[in-house]
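Shown here: the complex without one of its protein chains, the others still in place.
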Amino acid sequence: MALMEPVDLCGIELAHPVINASGTFDAIAARRAFGDALAEQFPFAAFVSKTVTLAPREGNPPPRLWELAAGMINSIGLPNKGLERYLSEDLPELTGLLPVPLVVNVMGFSIDEVAQLVSAFAEREEVAALELNVSCPNVETGLMMGAEPGEVSALLERVRPLTAKPLIVKLTPNATDVAAVARAAEDAGASAISLINTIRGMALDPRSGEPWLGGVTGGISGPAVRAAALAQVYSVSRAVKIPIVGMGGIQSGQNALDLLRSGATVVAVGTESFRDPAAGALVARELAGLAANSDVSFLT
Amino acid sequence: MALMEPVDLCGIELAHPVINASGTFDAIAARRAFGDALAEQFPFAAFVSKTVTLAPREGNPPPRLWELAAGMINSIGLPNKGLERYLSEDLPELTGLLPVPLVVNVMGFSIDEVAQLVSAFAEREEVAALELNVSCPNVETGLMMGAEPGEVSALLERVRPLTAKPLIVKLTPNATDVAAVARAAEDAGASAISLINTIRGMALDPRSGEPWLGGVTGGISGPAVRAAALAQVYSVSRAVKIPIVGMGGIQSGQNALDLLRSGATVVAVGTESFRDPAAGALVARELAGLAANSDVSFLT
Amino acid sequence: MSERTVAPFGRRAARVLDRRRCGSYVVLRCADPEGPRPQGGQFYMLTAAERWGGGAGERPFLPRAFSVLRARTGPGGTELEFLLEDVGPGTKRLCELGPGDELLLLGPLGAGFEPPAAGRRPLLVGGGVGIAPLAIWQDELGAATPALLGFRDAARAKGAALLHAAVVATDDGSIGHHGLVTELLEAELDSSPAAVVYTCGPPPMLEAVRALCAERSTEAQLALESGMACGFGACFGCVVPTRTGLVRLCIEGPVIDASRLETAIVAGAGH
Partner (left out) sequence: MSERTVAPFGRRAARVLDRRRCGSYVVLRCADPEGPRPQGGQFYMLTAAERWGGGAGERPFLPRAFSVLRARTGPGGTELEFLLEDVGPGTKRLCELGPGDELLLLGPLGAGFEPPAAGRRPLLVGGGVGIAPLAIWQDELGAATPALLGFRDAARAKGAALLHAAVVATDDGSIGHHGLVTELLEAELDSSPAAVVYTCGPPPMLEAVRALCAERSTEAQLALESGMACGFGACFGCVVPTRTGLVRLCIEGPVIDASRLETAIVAGAGH
């Protein structure tokens, strides 16, 4: 397994196995900050968008960030322009900008909303694949979509027929049996699984003792979640045959290799990009070096 | 709220609100290591035993430990002498040794096993309360006992009538809706809730790339889980009226105060005792200092 | 609007050339040979190359944002100065650095100050460590640009020496005007109303300046602060409220025109 050879992720050819985690890299904003250097030195083998919802969302009130010993908590709250403006403004801009395939991450608060989102992107050639963020409640059932096998089955059964594009289901780690949810997704036609999303966490304002985050609770990411991510990727990889996009605290080639050895086909870098926008390129480089010297035999 | 005044934990009077987390302090072994100084300087306001099961268990094969940036992963596997030898050997020894109330933590792999354990301790005056460790599958249903409200209800309905002693239900954080499980426990007669147990995690041997731990996956504890613990204690405290024993990564009085402010009545120190056996006393001392200067108003 | 100066892509190492105390503050000078010359009001994300993370609290983990205090371009390329106040684990670690130590930096980032329209007199109003971006801006506008600076006490007021001919106010009256810098600003605007105010400082001061300028219909550009994880628009963590909703300060700011703001108070910012 020569890691720097192109990798196939459910039909999408990637130059290497390192992509970005949704919501942790905004190519359009980065273009403003870094100019043409961004496209020339683009660090990821595919670009995954921040979550797009049907209606525009302003997101949670600030403060939205809390720093941890080895990570952070965010309560961003999925701010985005909504489907319509994403299609008319961002999609054309991204198409001109990106040197790599585009994966659009979408989320709906009901199966119907997800279906509308999937249909809207189904015909757009610029979009290589869709990632379904199911870390939210289904307002119709009150259940967490991504935590219940039955919810995920029902969702996939509805949206799978709407597009020929790969559907990557992004799972929440805040579930009793993540492997069972992954199996349900596979059975209902998911093309790949991605995990982990952030782990629920909270912080108090040291001065007032009140919750610090505007959203009260938030999601933990970064190295602090790496060991939990490894366990979840491992157990999902035992449960499904479709490819896995593994993420959670990746900072180095070694971290990426561990996730690949635990069963991922591709890895995604999230929080580490905040510390260094070029982190993805570093991870890919280090991984190539390690792969050259190691026997990646743990994959089963 | 003068924190160093005695605290009432469902009828048990504690000299202060800091106890130990199950499985992280062995008073009998500590007596061998520290002699009489242990009882004289006993750091906790109550002593919680390691989990006792019906049959003896050897536990998982080594290696059992993996160190993290801010914590550790263990796959100890609940080694213990089993109920019979615990009653005949440990209970008398602990009674002679402990200057504080004893809470016995028990776990069964079926409702029937838990019932046998609860009945066995029901008549023992030396035991102030029982803690039910429900972080395991029920072999009869295949479901994680502590992750499903229905499982916890059924368990409590069976064992609640067997004893007048307080029953503290210790919840796993690896569940979709911990607050719902806590509510089910309260409704079925639990006297208190304790949380969090460890978060599922894994590590690979850097040399071989194979899982490091003899038990393959393990549980994460220590400061790395503190923010997740805070979120879970907070959400459970909104869901129940019974007292909460909060734990997860407590290293200081400030950490303890945060958990109290999030809704705990008592806190437990676990992993930090490995770094310093007297950590519980330090936490209690620091907490008393903070309580004297702060308005613990966040409790609702 | 002037084009912003874009940053090289990715974090780069920069050698610390000099560290000097300036009252309660520390000025760090470092070599950024390949980096562009930043604009006044732009900022950098800084990390110490070693021992970032660790210590009792085990923070910092994320880089920290700092306005550039001053920039020079010489034969060896760009040199940057930063003004630091030790208020927590990140600034503490950075304040420990000395000549030869390595920084990791990303920048210049964000949108800086806009030059005054013709006929408008620029006026600099700063508070505490917030004087940093005003120094480089005074370098660009000219040393004669008046600067009104407020500090908590005399030790902090030593920072005033970083600007030319600054008028100083202190909260405790230990030096300069005894009172708030907004009192100096009020007098200044009374005497010469056709000003553009460039301001940076702690949130309550910024808000007072904003309110005063709004009352007088005086143009103002505010360099705000907000907790930042990335500094380049990736995390959506640094949002501040504007009349048109929450915007990412690292991309839309840190300098924001007062006309866009209802308040300069940002939840979670300041210390």
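Chains here go by letter, A, B and C, matching the order in which they are written, and residues are numbered from 1 within each.
As a working rule, a residue touches a chain if its C-beta (ideal position, glycine included) is under 8 Å from a C-beta of that chain, and two chains touch if they have at least 3 such contacts.
Everything numeric in this text was worked out from a predicted model, so none of it was measured.
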TODO: Using the definition of touch stated at the top, determine which of B:N74, B:T176 or B:S237 touches the missing chain.
DONE: B:N74
Task: Touching residue (missing chain; options B:A15, B:L65, B:A122 or B:V216) - done: B:L65
Task: Option touching the unshown chain, where C:G53, C:G110, C:G150 or C:P203 are the choices - done: C:G53
Open item on the list: By the contact criterion defined above, which parts of subunit B meet the unshown chain? Give residue numbers in ascending order.
Closed with: 23-26, 28-30, 32-35, 37-38, 40-41, 43, 50, 58-59, 61-65, 67-72, 74, 76, 79, 212, 214, 222, 271, 273-278, 281
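The rule is short, and it goes like this: only the chains that are shown with their structure count from here on.
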Task: Chain whose averaged C-alpha position falls nearest the assembly-wide average - done: A
Task: Whole-Å gap between the CA centroids of subunit B and subunit C - done: 48
TODO: Take the average of all CA coordinates in subunit A, do the same for subunit B, and state the distance between these two points in whole angstrom.
DONE: 34
Task: Residues of subunit C touching at least two other chains - done: 58
TODO: Identify all positions of subunit A at which a residue touches two or more other chains, and write them in rising order.
DONE: 68-70
